[in-house]
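The excerpt is restricted to a subset of chains, each kept in its original location.
A, B and C are the chain letters, set down in written order, and residue numbers restart from 1 in every chain.
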Amino acid sequence: MRLRVEVRLKPGHFDPEGDVTAKMLRDLGFPVTMVKTGKVYIVDVESDDREEALRLAEEMCRKLLANPVKDDYSLEVLPT
Amino acid sequence: MGLGISLERMRYLKQYFKERPPTDVELQMIGQTWSEHCFHNVFKGDVITDDGRLINSILKTYIMRSTKELDKDWCISVFEDNAGIIDFDKGYAVAAKVETHNHPSAVEPFGGAATGVGGVIRDILGVWGEPVALTDVLCFGPLETRYDELPPGVKHPRYLYRGVVAGIGSYGNNMGIPTVSGAVIFDKGYTGNVVVYCGCIGILPKDAYVRNTRRGDLAVLAGGRTGRDGIHGVTFASAELTEEAEELRSAVQIPNPIVEERLRRAILRIRDERLATGITDLGGGGLSCAAGEMAYRSKLGVDIELDMVPLKAPDMAPWEIWVSESQERMLLSVPEENLERVLEIFSEEDVEASVVGRFVETGRVRVFTRKTVVCDLDLVFLFNPPKVTRRARIPRLTPAWVDLKEPIDLAGEILTLLSDPNIRSKEDVIRTYDHEVRGCTVVKPLHGEEAGPSDAAVVKPLRDSWTGIVISCGVNPFYPDPYWMAAASIEEALRNNAAVGGRRVAILDNFVWGSPENEDNMGRLLKAVEACYDFSKALDTPFISGKDSLYNESPLGPVRPTLLVTGVGIIPDIRNVVTISLKEEGSRVYIIGSTKEELRGSAYFRLKGVDGGEVPKLDAKLSRSLINSLIRAVDEKLVLSCHDLSEGGLGVAAAEMVVASKNLGIELDLGKVPSNTARSDYVLFSESTSRFLVEVDGARWRRFEELFSGLPFSMVGRVARGIGLRIIDLKNGLHELSGSEIKKAWRGY
Amino acid sequence: MSLNGFKACVLRTGGTNCDLETSIALEEVGIKAEIIHMNRIENKSLLDYHLVVFPGGFSYGDYVRAGAVWGKNVLVKLRIELERFIEEGRLVLGICNGFQVLVEAGILPGDGVSETPSAALANNSSARYECRWVWLRVENNETPFTMMMEKGEVLRIPVGHAEGRFLTRSEKDLEELKKNRQIVFRYVLPNGDCANGLYPFNPNGSTYDVAGICNRKGNVMGMMPHPERAFFGWQLVEWGKTPPERGDGRKIFESIVKYFRERIY
């Protein structure tokens, strides 16, 4: 099963990478007011069960992909 | 992009391929090997001047000749390998190399600058050196440039500045190599052509410098995978930057410093176990150049199997694999019996490594894919194409009179100069580079509690030796006379080195110029290299390495011709280094050297918008005597602090010493300065060469004066507490600046 | 064998880059330091060492998050041994990336090891890498790492990082840390007063100016500043006329020796 995990900073947290990207886009002449960044992981898990796959993904986030102190995440099962 | 081969060389090529047509792999290899970037066609070719001279290779005639004539026994390898190598201490040698990465940085500033750093680090690894320090000199258009001044294809200087600085910092920081020295220059002459110089200094046990590839040795490719990034980087490096620059992003390599970090570990272990017979980095031209050069210089041939090369992307064509300039790759020649151990080390360090071929006796480079030959070239043919001939028109600088009223407010002029983008603090750049990693940095780029600008950086590379490497640079692109510009740059590198106590300086030249097909550009280049010979010889400082980047052209015209001279000196005991901060109330302040009305191209004249008068000239004999005496004074511990006089002259140098000091300032009497001018502003802002401001131990000044007897010098004031600068001008007027005013102007906060 | 017979294991993995200077600092105070790659840790037993150090660098290229991959890798490979190591009162020191690793591994600030981190070292509020000398105040001088210092003493040590902003889950967690005296170092002004977040004295925007913390027992410590870069006098940013004998960072290493000497294994 193919999952899509997106990890983003919790609201209100500094996003220096986003800030720098925004500045660079403005330097290039784009009318950009804000950029926020996030990470995407496309994960293939050996499981045919949607629920189980999502449960696994949840656990992956807790254990590795996100730091709960500063990150939010969202999960999605992708069609294959 | 085309291959960029001249007509004459086309004929030579046709001649070689009488029997059969060349394959695409062969054509690509030839294109890369003969490119300006790899072959240094202009520096190694002929030059015909408009005054009727024929010069055979300006590199040999000027730069290499001086080194040869100076014949220093401490020069171990010069102009040959990836980096210049000089003797150090305790059986160790220092390796140094400086490169440019202008074109890639112009289209992809982060990746371009980062891979510039990555490349020069591999040059050090490529002579078995352990990188210990990085340098960077960056030139941008003015940050406040208006968008409507930019033609299509030219990126805004601010964008380039941000990207380049981030790219340099990211690579060095990730690899754990301190970036200790450099410069940042802003000028319209760089708006269309950003200039990015990256340098690396390394250290190696002298007996580990092995270059002995033998027949039967295996060609081992290690490091990152080969991808479609950086294809045609070398031809791109000589292309004019036009509107299609966007599309050229694919010619820029993609950096991955972590791969290089692991590669470094593995290479140094292989070095320490003496397992390989040869090594080179994959830079311009990728595998094609590395394999070809390694075979050619060992008077062998090489067979390469492209199928063995690990790829980043599927379906790459053979020629793409052959010339890809993907980063973080090195080629080693390994005797068969050591192969297992070599692969074991690579795997322990998580570095991918594969045997991709073998060195053979054929004198040819043969490339196979799926057992068929796709390239079979004679190396002698490949490395001896017809020479290129260029024409040079010798420049004659038109004299101009200066019409500038002497200002009343000298203090105000100093503050304005201190906040000039080219003079003010580069803290925003410097602090984003780790300059402390490795724990070897003795003199930091911003030194002292008050973080003043150091003249040179000092690192202590060996645990059980007090000897330090002193790294400095000289760059004066604003002096309009190319001959004296080069002279001043060389001497500035030496001056900066001496200011902290460095001596026995070796230098590196890096030319960034406009198209050599333009006779005026070529003429200016010729004058500059002539000065390189004259002054490296006269100042007794050999060139050990260098590089030229020509063809820096954009819709805004050629780049401002820029010569960077990097100085690599030593200090026998780092505990004797001299820094810029004032140390003691009441100690004496001396100026060394004489001040002349030499302000053409100076920061002061540029600020005032005037051009004229004389450029700073150099008396090499005097310079040597002054520097030698200064070094003796340092060794006798007479010097408490020191700063060289360069951009902004005496006024700025004195102010910068105040910036670096806590609660201490300088009283300065301009009347005491040995000079040939009657104007106070000229005394303050002249950029005459060979000058230093020195704080001398109040109790031992007589000895100091003795060391300088017969030379131009004078006590010009004292260090005082609680003041900034207190200047008495030639008419006895008083000009005062507080320490905090000075600091605010220079730091911007 | 070193003078004291004390042994440190300085771990490294791809991207670690401060292992050498950290080992030199250890050796200078008489601790035998062995640099060991995570790829070869299987052949070793941590229990042969008195101290484990996670040095600075960019382990795994900061993939996923600074310190995250190495942190989990440590759990997978060393968890049981490391728990016992800590339990027995041996010492663990994380510097810079090493601190990030200890937090991501759930070793700090907790007790023992937890699967999800309860603190974070987030991006600097200046949005960039910061290499500068900071002033640190010793908040707790009763840990094995600070025994040679005075409480309230101000140290001069440099930082070099882009992700050093210490965050806790909640105000309550922070109070807990204070109560348990787990805050070891704080960024302060040159005169020793709290930085209160003021840049650049607090170089990264850390909560409560936290620069280094320990576990409850005090035998695991992580800190963002680099004591190994302020070890020798000649490394210091200001000398006066000649280099001083020693830098403040040395006190951490000397404290470790003192602790070992006073404790019998």
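One rule holds in what follows: a contact is a pair of C-beta atoms (placed from the backbone, for glycine too) under 8 Å apart; a residue touches a chain by one contact, two chains touch by 3 or more.
It should be emphasised that the depicted structure is a prediction, and the values quoted were computed from it without experimental measurement.
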* Structure fact -> Stoichiometry of the complete complex, in the labels shown, is A x2, B x1, C x1
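Here is the rule we use: only the chains that are shown with their structure count from here on.
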* Please compute the C-alpha centroid of chain A, do the same for chain B, then give the distance between them in whole Å. => 41
* From the C-alpha centre of chain B to that of chain C, how far is it in Å? -> 36
* chain A and chain C: spacing of chain centres that average the CA atoms, whole Å -> 29
* Junction residues of chain C, two or more chains touched -> 128, 162
* Contacts with 2+ other chains: residues of chain A -> 20
* List of chain A residues in touch with chain C within their complex -> 13-17, 19-20, 39, 62-65, 67-70
* Structure fact -> In the complex, chain A touches chain B at residues 20, 23-24, 27-29
* To do: Show which residues of chain B lie in contact with chain A when the two form their complex.
  => 147, 155-156, 158-159, 162-163, 166
